[in-house]
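Take a look at the structure below.
Heads up, one of the protein chains got dropped from this complex, but the rest are sitting where they should.
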Amino acid sequence: MAKTKRKRLSLRRPKSSKALNQIPGTVTYVGTKQSTETLLDVIDYNAEHYERFTSKNPQDALKFEDESKVTWINIDGLNNTGEIEKLGKYFELHPLILEDIANTNQRPKIDEYQDYLFIVAKMLYYNGDGTLQIEHISLVVGQDYVLTFQEAGGDVFDGVRERIEQKKGRIRNRNADYLMFALLDAIIDNYFIVVEDISEKIEGFEDQIFLNDQDDDLVREIQELKRAIVRIRRSVFPLREVLGRLEKLNHPIIDENTGNYLRDLVDHIIQISENIDIYREMIWSLMDMYMTTISNKMNEVMKVLTIMASIFIPLTFIAGIYGMNFEYIPELQWKYSYFVLWGVMIIVFFVMLYYFKRKKWL
Amino acid sequence: MAKTKRKRLSLRRPKSSKALNQIPGTVTYVGTKQSTETLLDVIDYNAEHYERFTSKNPQDALKFEDESKVTWINIDGLNNTGEIEKLGKYFELHPLILEDIANTNQRPKIDEYQDYLFIVAKMLYYNGDGTLQIEHISLVVGQDYVLTFQEAGGDVFDGVRERIEQKKGRIRNRNADYLMFALLDAIIDNYFIVVEDISEKIEGFEDQIFLNDQDDDLVREIQELKRAIVRIRRSVFPLREVLGRLEKLNHPIIDENTGNYLRDLVDHIIQISENIDIYREMIWSLMDMYMTTISNKMNEVMKVLTIMASIFIPLTFIAGIYGMNFEYIPELQWKYSYFVLWGVMIIVFFVMLYYFKRKKWL
Amino acid sequence: MAKTKRKRLSLRRPKSSKALNQIPGTVTYVGTKQSTETLLDVIDYNAEHYERFTSKNPQDALKFEDESKVTWINIDGLNNTGEIEKLGKYFELHPLILEDIANTNQRPKIDEYQDYLFIVAKMLYYNGDGTLQIEHISLVVGQDYVLTFQEAGGDVFDGVRERIEQKKGRIRNRNADYLMFALLDAIIDNYFIVVEDISEKIEGFEDQIFLNDQDDDLVREIQELKRAIVRIRRSVFPLREVLGRLEKLNHPIIDENTGNYLRDLVDHIIQISENIDIYREMIWSLMDMYMTTISNKMNEVMKVLTIMASIFIPLTFIAGIYGMNFEYIPELQWKYSYFVLWGVMIIVFFVMLYYFKRKKWL
Amino acid sequence: MAKTKRKRLSLRRPKSSKALNQIPGTVTYVGTKQSTETLLDVIDYNAEHYERFTSKNPQDALKFEDESKVTWINIDGLNNTGEIEKLGKYFELHPLILEDIANTNQRPKIDEYQDYLFIVAKMLYYNGDGTLQIEHISLVVGQDYVLTFQEAGGDVFDGVRERIEQKKGRIRNRNADYLMFALLDAIIDNYFIVVEDISEKIEGFEDQIFLNDQDDDLVREIQELKRAIVRIRRSVFPLREVLGRLEKLNHPIIDENTGNYLRDLVDHIIQISENIDIYREMIWSLMDMYMTTISNKMNEVMKVLTIMASIFIPLTFIAGIYGMNFEYIPELQWKYSYFVLWGVMIIVFFVMLYYFKRKKWL
Partner (left out) sequence: MAKTKRKRLSLRRPKSSKALNQIPGTVTYVGTKQSTETLLDVIDYNAEHYERFTSKNPQDALKFEDESKVTWINIDGLNNTGEIEKLGKYFELHPLILEDIANTNQRPKIDEYQDYLFIVAKMLYYNGDGTLQIEHISLVVGQDYVLTFQEAGGDVFDGVRERIEQKKGRIRNRNADYLMFALLDAIIDNYFIVVEDISEKIEGFEDQIFLNDQDDDLVREIQELKRAIVRIRRSVFPLREVLGRLEKLNHPIIDENTGNYLRDLVDHIIQISENIDIYREMIWSLMDMYMTTISNKMNEVMKVLTIMASIFIPLTFIAGIYGMNFEYIPELQWKYSYFVLWGVMIIVFFVMLYYFKRKKWL
């Protein structure tokens, strides 16, 4: 249970799901994560070269205009929409892209522009205190650069950063498209963790139900998990289509070799989608099982009541008969009638017992 | 609860869902909103120029035949079908279009004509007293004009009017197709508000169920919400197809730049559709949860009954035994038998208590 | 309730759903409606001319071979299959068409022949005593004639006949294809009436459930409505495909102008189909609600039982104690013990009451 | 009920649903029907000529090599796989065809070969003692011959045989493709009979439920019917696709005229499929209704208990009070207190009665 507490899913849907009645193209941040400032984390590399620094000034990023190197600029903090707009101007991004970067309710999608690709996805991860985070992330992928926009600090890309820095695997020898793949792969890898956690929770609920160990919160917890799955589903499913299109895209910045890797991503996202649907179904059947358990319990309660009442009500009646004050009740005068009555009662008692036994209620 | 009252959804479906046995092409208003007169609200603008006036005379609108300006004519009040027909003649609209303008049961659709586009949609908004309004709206979009036909006064376009008047955003520099986009965008923005309200209602119901705070009306209210969702769904879903076709349309009056914005609309309408389906599923599972709660409660009632009966029925039987009037009951003469009996009863009482405790009924 | 009786749906499926083991092409009537004779109702018209007469002799119809006029021949009564075959020969219809005309179980369809179109549909209407009729109707549409075959007298075409006779609307100026459209439109208009009636019934059931006013027949009536919807659905849904094909058909007898009107029909049939599916779902959720109501009621019954039993069983036990005949029960001799006991009982009574109040059972 | 017994569906799925771990192409019979010998029934005909004989020797069949006549060879008994293989060699059939002929678990399908078509279907019919038979049947259709392979004697083709013999209808004037159509038509005609029987069973169950006449076997019988529908569905549904392909096939042995008739078959199989799905849904809703009935009954039981207990428990308590043996109970000495008490009890009784009446429990 300690664990359940640690990883409590944040279920409340963010309020004001769209900045309403805005002029289209307006950059409005509607998420809940607040950064005090917008921070750029820039990594510039090729097979031989590696450089990383952070800055608050977008202009610093622009010095890496050398096409022989890949520049990855990660921007944390979308609530300072002014900064985002300034960045957009530096990188010459379409105003609708800027709107989508800041609109954390935007569903995953891919938009193809002449010089770059624009991809929206959702990061799922557990943060420090075990809360599930659904974080909006946008990727702009050009020939020799990748821009990533996140709601706030904390992400799933540390593995990728390490691989770049320590020259692990192929990443230093490849272009921006491979970096994009590596980032998407890292996002999807974290989906597996979340999906596995759901599966464990379902098993936990099942055990609770079977061990008759459920507390009053079980229905609520199941309901919350159901809702969490719904939200995760909404974050993950559109990515399936996005990756499918990405794989089939014939865009100059996507190298043919990377295509193989993208096919792999599609495989993974399909697998996750299938699992999510399976867990959805399992959670429905969990409620079914729970109902059955309740019914079984009530059955048991009823049996106890019926057995107690059925045995003692007739006996009490018999006792009542001989508690009557009629002047002339012949049995009352007989010497052994009290003991005979006990005998009769004991026989009735055992006949009843046998009857319930045969009915398999005992 | 005050809020629930304020925003009560009007659920009754309008009667006579089609003017039956009419000659096809007959313009018949079947809605419930009544305007005393049909009013034209005309806005004429381009980047430099802005003019607005209202009139009851369609001919007044025709003076803006200057192609360099965009003319937006908004017509309120469809119940005066005679006026509508007159307007139709002025603007040379096809008779079937006029029928669709007046037939408030027409589902959202798009019809492509040589010189103009005809779009039917539904406005969802809360009016003054918090009632959800589903209002039929038709757009006729030509090269330099937009006609909007509404059932009655009150709409969701005030933001657009303000932007035109105050020259906010791009709208004054663009053509009629951008105005069409802005109007559709305003309609869809209001869907988000309604959908959010539904989501809040569902959460309210959930809390009521979990806090055991449900009154007798809960099932009815859930049922009403279910029906409201069904009606909203019917208003919103066909628009998905309409916007999809609009985006792909290769019609001269749609500028290529506007296409990007339309793609955005499609994104939004898909998101709303998905949310509606999610809420639909959640409301089903709400009924499930409610059933579980009822069952749990009945279980509790049964337990109380069973415990009370199981404890006191045997004790009453014992008391009944010694209330019998047999002449010879040896125990009755013994001095301490009354106190011994009390002891026996107290033991029976605690044995029972222990038994129910172990069964976790207490 | 009077109304429910008036409009009782005839639910029993006709027996022998196909004339079995027949030679293919055999004309067999399997419906239940019996006409004593097959009657031809012939209307011949163009913009200037109008003539109408009835006859039992097919040959009478043939005199209108003038191509400048539209001839509508309506045949009532399919049970005289000999007559149908004779008619078929006169009009040179394919034997499989004749089989489909008589086979009232044939689902709606469209068959395209070189010189004519063959359309099968179902008329839904309430006859005099309020019973829902599902009547098989076949249309053969040629260049300058329309043949309609109905099971028996009584149909939904009176509006069309009136329009022809009184020269209302466009019909007298158009060709046979427009007449076909007008007839199909009349059929579909009646679907709206039936669908509306279903919706009213559902609302009636809902009110019954919420007002706790249900009698024993409610479940049966809901079940009957469910079955009626199933049958209506089966009559209506295939027409969607039929009209879709009709709209796209490039057949010489369909004028381009009529295409616009057909698109309108498709709109209507889609709307009806959607409504039927919505009512289907609503009726399922009606059963759900009914179950909830039953459970709530049982809960209430249980509560009354539990309160009564829990209060009086312990009190009866106490009374039983002092009804025992032990020689030495000290309390019995005390002067005020009877009144003290009453005090104790009243306290127990109110403690119980308070307990149930706090549990919100009272 | 007698009827239900007569037509009991054989529900147990045949064991060993595939001859496992066999070399592909091995001819293995896995059905349950045993014929002692494989019998050929040969009919040879054209418009003028008709001949029929039976034989155990495949070679006898080969003498009809005259292309101007149609030869229909019907083979009963698949368990003698040796014979089947011999026949296969005579008719030069592909080994995989032979495997499919003997494998009674093969689902309906159509395979197109250069000189012939291979069609697998399922015959549904009631045999003598009213048991539903699902029999595997394979058709090989060539230019001037049709081979039909059945599991055992007894089929649905007697009507076709009679038509050939007695020259009814078109069959004697047509080719092998029309014979194929006639056989498939006969198979599908029998589906209608089976489907109608299901519909009658469902109605019977409904009546049982509504008349409160259900015995303990009802749930089991419903479950069995559900399973029967599942099996029938599996036999019928794939045929839809088969006939659809057959209709569209451009194979030399299919005459264009026969195409019209095939379209008719497709119509029929769609109609049957739709009915099966409707019955499936109805049977689910039957269980729903049954549950409702049970709940209603339990409600009634509970009410009786509650009324009895609520009325008599307080009365018994009152009687208990005055059965106490306190020395000083003032009421005991009063002369009319016994009668007063009776009055009080009768008042309590009627108050209770009124209370339950108002609650509509009586």
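Per-chain numbering from 1; labels A, B, C and D assigned in written order.
One rule holds for everything that comes next: contacts are C-beta pairs under 8 Å (C-beta built on N, C-alpha and C of every residue); 3 or more make two chains touch, one makes a residue touch a chain.
If you're wondering where the values come from, they're calculated on a predicted model, not measured in any experiment.
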Which residue of A:A47, A:I321 or A:I347 touches the chain not shown here: A:I321
Contact set of chain A toward the excluded chain (per top definition): 159, 163, 168-171, 181-182, 185-186, 189-190, 192-193, 195-196, 199, 206, 210, 260-261, 263-264, 267-268, 270-271, 274-275, 278, 281-282, 285, 288-289, 291-293, 295-296, 298-299, 302-303, 305-306, 309-310, 313-314, 316-317, 320-321, 323-330, 360-361
In chain D, positions touching the absent partner: 13, 15-18, 20-26, 94, 96, 99, 105-107, 109, 111, 212, 219-220, 223, 226-227, 230, 234, 284, 287, 290-291, 294-295, 297-298, 301-302, 304-305, 308-309, 312-313, 315-316, 319-320, 322-325, 329, 331-338, 341
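Operating definition for what follows: only the chains that are shown with their structure count from here on.
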Minimum number of chain-to-chain contact steps, chain A to chain C: 2
Co-neighbours of chain D and chain B - touch as defined: C
Angular offset of chain B relative to chain C [C-alpha, multiple of 5 degrees]: 70
Multi-partner residues of chain A (each touching 2 or more other chains): 323
Touching chain combinations (by label order): A-B, B-C, C-D
